[in-house]
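Missing here is one protein chain; the remaining ones are kept as they sit in the complex.
By written order: A, B and C. Residues from 1 in each chain.
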Amino acid sequence: MRPGAAKKAHLSRPMRGRAPLLDGMVVPTLIVLALIIGYPVVSTLMLSVQQYDLINDAAPSYVGMRNFSDIASDQIFWTAVKNTLIYTFGTVFVAAFLGAAMALMLENLNGPFGNAARAIVVSPWAVPFVVVAFLFRFIYMQKGGVLNAVLMHLGIIEAPIPWLNDSDLALPAIIVANIWTTTPFFFLLVASSLSGIPDAVLESARVDRAGTWATLYHIKLPYMRNPLVIGSLLMIIANFNDFAKVWVMTQGGPGFSTTTLVVYVYRMAFENFRLGYASALGVIWLILLLVTAALYFRLLRGRD
Amino acid sequence: MARIRMSRRVLMLSAAVFAALPAMAQDITLTFANWATAEATTRDGMEQVIARFEEANPGIRIDSQAIAFPEIGRQMVLRIRSGNPPDVAQIAGNDTFLLAASGGLQALDDYAGETLATLKPGSYAPFQTEKGLVAMPWNQAPAGFWFSRDILKGAGLDPDNPPATIEDLNAAMAKVKEAYPDIIVLGMDTTNRAFSLQSNWPWMRAFGALPIGEGATGADTPEMKAYLGWMRMLAQEGYIDPGRKIGEFRPLIAQGQVAFLWDQVLVQGVIQNASGIDDATFNAQFGVAPMPAGALGSGYSFEGGHQLVMFDKSAQKDAAWKFINYLATDEAAAKLYTVDTNRSIPPAASFADPELAASLDTPVIEAFSTSIIPTITPEPFGPDFATAATAIMAGVQEAVTSDRPIDDIAADIQSQLDR
Amino acid sequence: MADIRVAGVEKDYGALTVLHDCNLEIRDNEFIVLVGPSGSGKTTLLRLIAGLEPISRGDMYFDETRVNDLDVSDRDIAMVFQNYGLYPHMSVFENMAFSLRRRGLDRQQIDAKVRNAAELLNLSDYLQRRPKQLSGGQRQRVALGRAMVRDPEVFLLDEPLSNLDAQLRVQMRHEILRVHQRVKATAVYVTHDQVEAMTMGDRIVVMHQGRIQQVGTPEELYDQPCNRFVASFIGTPAMGFVAARRAGEGGLGTATGEVAISAAQAQRIGARGNLTIGIRPEHITLGEVAGQAQLSATVEMVEMLGAEQYVHCRLGPDEMLTARMPRTAGLRPDQKVTLSIDMDAVHLFDAETEAAL
Partner (left out) sequence: MTDAGRQGFRHRQSAGRRIGRGLQFAGLGFALLWTLAPLYWMVATSLKTELEATQLDPTLFPHSITLQNYTGLAGGSLPFMQFFVNSVLTCLVAAIVAVVIAIPAAYALSRAKFRAASQVGYLILIVRMFPMVVLLAPLYLILLTTGLLDTHFGLIVGYTTFGLPFAVWMIKGFIDAVPIEIEEAARVDGYPRWQILLRIVVPLIYPGLITTGIFVLMEAWNNLIYPLTFITTLDKQTLPAALQLTFTGQFKTDWGGMMAASVVTTLPLMIAFFTVQRSMVRGLTAGSVTGT
């Protein structure tokens, strides 16, 4: 029904016309979005072709595409892109796998123990990121960190490992912490999709004498797939944006080995005060995002 | 035309306001941005000093704005740009020069004229720039080479004579490591932030490296590589615990788990707070010396003290100066805050209050005054320091935490610095 | 007091036209039933009358007022939905009172009206319950009550009984008719069940593929279906069809023999060559009856209903006839039988246009 038709009942406007372009009800939201996101995006675009260093008194000056050509040759930018991809996909894939495994293990466990176990495995999701970051930084400390202490007491390692202070280990170490907080999300997702499988389907699988693995592969996996795809996308978005963990644990170091795009943009904008350059980084990121989104939509459409 | 008319109206309006002013002229509110009230250790002391100042100056109220230490430089730059800086701010390290470069500070020469004569000359010299005196020294907190006498003794070293050269240091560290395999042999800050470069700069200078600043030779030099190689050796031998901020070593040295610590004068207070030992015990257990001498035949130090700055946008500069001067030179304030709370050294050359003078007459202060402060080396502070720090400290971290050839790392730092 | 006039109404969904040139006049107080198979457009037409959807082309009048642009909330209608559309978060009382509140009635009036309706529908004991706590029949009655309390001019019901079991359905039919008599409103009732349509409607509108096929009383539709679709749709068991072609002056040839026709029938057929004979089950007799046409067939299935039985017979690969007759013993599947047809009662349809002749 056309919006506002009730009020305009006496106006004999022909109903033959096409549907209206916009619904009045989305307008307030669109206005707010335009103000708080649209405008900033436009100014990002404008800033990206300027040299605007807050530290100088000089007014912003137009530099055309120079920021972009600088980025192309900026080794750290490419390191940051690589780190972001590793960080995001490493986290999401492992967490999805662990979460699904845990959900399957707990699926048929009822009673107080099952409920307690479920409550426990989801609890990391409610731990604020900053707390996760501090907690794992504390756990990971080379000397005085509990992880090294335990591993040494158990005789697994000889000397303390500099988890966050080794260029090769730091990123995986942060990813492990991130997996810890992300796994419950996938656990919940898979657990709820498993509980959505109609009993009749599982029973007929049993009648057909399908074994545990066959049931998992042929029955449960198809039910889990869609939620996993969507959940993964949500988490990929969230992890692309994740700032707190890296910033608190390593601030992008050692070297640039854990510098992700968020950290790099933040440093550029608010430590080096190079707003123009930071905005150009943002524009490139935006383009990458739109491409990813387009691919995702195509994927989703194709499957339907 | 319009603008002229406008400004006349503004003028008339101001006149009207000023006419009404005398009644409320007593009530000046100064905004004071600082991190002293943002930290549990110093908040009480700072608030007490402010209360005393307000008591002594009934017309002036202090609006203390707590801003965390790592944030204050950025916040001040941003607030200068947005035209709403505070009247006075606590500032330190490169941030002081960052603000000076950004052009938002009031030169203090006219205000500080006579006062400067009562200060130790070295305490304010670094802040006399071509823009004038950009900051007033509040306290001095240079870094020294702290050592634990107990550990040295236990490792078979002379507890009263810490290593005087880097070669001596290397040998001493090997002995300590052998005797105490689980402790941190040398505490130094290897995080990636501007303060880390400030803290490591004297070590680089000890190796003769001068990657940035006046007369810079760059990062791709034999001296810089020697420094990076030494840092790598420290990590490989397990002497240092990379990635810790300097503050994280302090509770550890208090527990006897750090042998040498490259840290500021205030560490004595932190140790005594944490372990509850008295002065005599402290001096029996810990000592401080100048940095071991490197290739240039000397060690260096850096000034880690805090300064006070006034912003040129301030509408009440006289009151602001009154406050700055009080914090920096009033003896009661110095005793209550600078010495007892902040555990650092007031910039004044001498003190009238004998108790204050006595409290500063300690072996540690003595060591700082006579042998460490003279080795303070200027730092390449300025607008580019933070960017350079990111590049250099990233290189240092790489040297410490990876196996990449030092030559490559040095070349990388240089290419970052060239950008 | 409302006649409803539907004049040339059409409805598009995107590029698809789901209603074609609908013309219909519903008289005041009439109980009219829209019937047709699913997808025939009956519910769409009802929703256009309700004003829940805009009309694409054509006009709709309530009395003399054109209501095309009148929103549902401004047409004086009440509607009962297929899934009842009760407000889950409101009590039965609140559900019924909701529309009255909108009209600004005072509390006593609302209370009186709701209690009155509840009493009529045996709902008085359930007024404080939520819909979730009621049985299907009770929910159905709440939906009726909600429509009743408004004293609407037009009363629309969209397959209101489809979610009930068979017994309850019969009971509710009476309930609905009783309510209709009380509220004296024009009622438009949608169903896919022709029995429901036949038993309830003053007049019936048969719809198929988005078009109104025929409008008439139950008797008219049964006796004079205007085309093969209506003929097949109305009546249980359904009318059987036999393909035929003209054979000589007074006869028609079918797959299993020739049958004679009357002069009147011959005249109606005119020059047409191919046609379809429609035969209702009650016009078929087993065995030879003098003066009737005979067709030979094979018994396929016998459906026992107690007093009577339906015998489904196959004439050819695509032709079936059902005979309705008193119980007779001894009929077995695959038995060859002779069927006698009362040719005066058969319906003739043009084989191409399927229109009745």
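To be clear about the criterion, a residue touches a chain if its C-beta (ideal position, glycine included) is under 8 Å from a C-beta of that chain, and two chains touch if they have at least 3 such contacts.
Only a predicted model underlies this, so the values are computations on that prediction, with no experimental measurement involved.
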{"item": "Neighbouring shown chains of the undisplayed chain, as defined at the top", "value": "A, B, C"}
{"item": "Touching the absent chain when the full complex is considered, from A:Ala59, A:Ala126 or A:Ile156", "value": "A:Ala126"}
{"item": "Missing-chain contacts mapped onto subunit A", "value": "1-3, 6-7, 18-26, 28-30, 32-33, 36-37, 39-41, 43-44, 47, 98, 101-102, 105-106, 109, 117, 119-132, 134-136, 138-139, 143-146, 149-150, 180, 185, 188-189, 192, 211-212, 226-227, 230-231, 233-234, 237, 240-241, 243-244, 247-248, 261-262, 265-266, 269-270, 275, 278-279, 282-283, 285-286, 289-290, 292-293, 297, 300-301"}
{"item": "Hidden partner interface residues of subunit C, rising order", "value": "50, 52, 71-74, 77-79, 81-89, 98-99, 102-103, 146, 150"}
{"item": "Touching residues (missing chain, whole complex) on subunit B", "value": "35, 37-44, 47, 65-71, 75, 78-79, 81-82, 182-184, 245, 247-248, 250-252, 254-255, 257, 266, 270, 274-275"}
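Assume only the chains that are shown with their structure count from here on.
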{"item": "Computed distance of Cα centres, subunit C from subunit A, in Å", "value": "56"}
{"item": "Separation of subunit A from subunit B, taking each centre as the mean of its C-alpha atoms, in whole Å", "value": "38"}
{"item": "Between subunit B and subunit C, centroid-to-centroid distance (C-alpha), Å", "value": "92"}
{"item": "Residues of subunit A touching at least two other chains", "value": "none"}
{"item": "Multi-partner residues of subunit B (each touching 2 or more other chains)", "value": "none"}
{"item": "Contacting residues of subunit A [partner subunit B, same complex]", "value": "54-57, 70, 74-76, 141-144, 159, 162, 164-168, 170, 250-257, 267, 270-273"}
{"item": "Subunit B to subunit A touching residues, read off their complex", "value": "74, 77-78, 81, 98, 101-103, 182, 184, 190-193, 235, 238, 241-244, 252, 383, 386-387, 390, 393-395, 397-398, 400-402, 412, 415-416, 419"}
